[in-house]
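The complex is shown incomplete by one protein chain, all other protein chains being positioned as in the whole.
== chain A ==
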Amino acid sequence: MISKILIANRGEIAVRIMRTCKKLGISSVAVYSEGDKAAPFVQMADESYLLGPARVNESYLNVDRILDIAKRCGADAIHPGYGFLSENGSFAEKCEASGITFIGPTSQVMEMMGSKIEARKAMKTANIPIVPGTEDAVHSKEEAIEVAKSIGYPIMLKASAGGGGIGMQVVHSDEELLKAFENNAKRAESFFGDGAMFLEKKIDHARHIEIQILADKFGNAVHLFERECSIQRRNQKVVEEAPSPFLSETTRQRMGKAAVNAAKALGYTNAGTIEFLVDANENYYFLEMNTRIQVEHPITEEITGIDIVAEQINIANGNSLSLKQEDLTIKGHAIEARIYAEDPNTFFPSPGHITVFDIPKGENIRLESAVTSDYQVTPFYDPMISKLIVKGNTRQEAIQLLIHTLEKTKVEGIKTNIPLLLEIAQHHEYQAGNTTTSFIVDYLRPLKRK
């Protein structure tokens, strides 16, 4: 039985995990960098230990230091959160080798899904539709041009090891592909240590819809329905909702089943998310699998009533799933708005001192926050500082509550994307459910060409 969990992460997700630890009577251990000394998650933990300097290689990615602290403080499990070491197979392996439970899937599955090329192959084998594209890595720009002929433009050029939109670019012609290929391969090499590239057909008017799954070590798996995460900027999510305003009940059921089948075929354990692109005709294609808890997991918790972190711990403890698919239902509608410390027009980061951070509290309003008033936001980490989650009986109710809450929100001292979030929520196309991955570019912030 897990009785003490070290959280190898920071910010809002560390706070979120600790809340469930407290509820379950499990001790929590925070590890933090010099840049996060004053952070709420450090205060909230039962114990906290300094990792090192602010830069991630010396702190949140410092595997040896984290394992050393875990052993010395007697933690019997590590929760990796999202980002950082959460999808690092060798970290998971080292945890297990040290006798510490890694709260997540096995390192083998993580590594297979970490390579987008391998993941596409595995899903194809499991009979999950994949976006038309290359089977294997494309090694040169000449080869890319050749392959592009058979796929047809527009094409998404992607790094196999990519994430967070890095090493990824849409190209419309041979000329653009030639320019983009080496540049993105180089970026992927420097960011991920792997420059392997592949090509996928760009699906027009696509929606990004993902399925949350939970699977135990005995081959049982369930899905917790979908999250629609189409509203994005720079290929990163900004507003998510559950359920999707677009899917028919038939497609919802089919996608859920497909995700459960994929999880079983992979021998997947713990919480995971299968991301799909869905076209205007409700055809869905596997995009990637995230082998960890997602940033936007709270909207699923809000509509199902399930604590996903508690389920993760239960599965890691070696227990079988207590949930049955037929018992799971969708109740109401939830929306998450990610609050980023950035310029709402250019999306450039805006680190600095938050003087006022005041978001109204109330029924059906859930705030997951990394910051408080009088707090210094450093430039070392992701710009996401908080998540505002609202719930309603209907989508319309949830949207109204989101607008109302954002209008009363006061954040001063740094720039945030709150004005953009309001524009999205108030937009008639958003209210009509016309959410595609190009929503922000199509309706609010058209791309400027240099």
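Heads up, the rule we're going with is that a contact is a pair of C-beta atoms (placed from the backbone, for glycine too) under 8 Å apart; a residue touches a chain by one contact, two chains touch by 3 or more; residues count from 1.
Criterion: contacts and distances are computed from a predicted model.
Missing chain, UniProt name from the options "(Fe-S)-binding protein", "Cytochrome C550", "ABC transporter permease subunit" or "Acetyl-CoA carboxylase biotin carboxyl carrier protein subunit": "Acetyl-CoA carboxylase biotin carboxyl carrier protein subunit". When the omitted chain is restored, the residue from A:D382, A:E397 or A:E423 that touches it is A:D382.
Only one of A:A30, A:A341 or A:L367 touches the chain withheld from this view, namely A:A341. Screening A:G52, A:P129, A:P245 or A:P349 for touch with the missing chain picks out A:P349. The missing chain lies against chain A, touching residues 55, 164, 341-342, 348-352, 378-383.
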